[in-house]
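Okay, here's the structure, questions in a sec.
A single protein chain has been omitted; all remaining protein chains appear in their positions.
And then subunit A:
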């Protein structure tokens, strides 16, 4: 470790050894211990480090955290085989119910006068469809 290299390290990375380049840290720390003349420069950079530390960013609010988590649910990148299996299970049960219901309706129920009421029923699927508002298309 030369005095010039030590000066470069401290002027670039500051006075905290943990921020110094990993490969040179031990040598630089030893250099600092054995060269008291470097203390003034270290003190000057430590003062700047301390001032810079005052610039903290407020943590994310719950609304932002919730929005980010919700965006994962909307744009799930892949489904595990277990999840897919569960999905097919739900769909399969639904299909079985539809077929059975259709058979019973055909066999026993009078013909309906209107299907309008069915429009109000939610359509349930096993997959969470992506929200177009979050679909940014291909990157760049």
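In the analysis below, contacts are C-beta pairs under 8 Å (C-beta built on N, C-alpha and C of every residue); 3 or more make two chains touch, one makes a residue touch a chain; residues count from 1.
Here is the rule we use: contacts and distances are computed from a predicted model.
Going by its UniProt record, the hidden chain of the complex is named "RNA polymerase sigma factor" among "RNA polymerase sigma factor", "Thioesterase", "MaoC family dehydratase" or "Stage V sporulation protein AC". Residue-level contact of subunit A with the missing chain is found at 8, 11-14, 19, 21-22, 44-45, 48-49, 51-52, 54-60, 64-65, 67-69, 71-73, 75-80, 83, 134, 136, 139-140.
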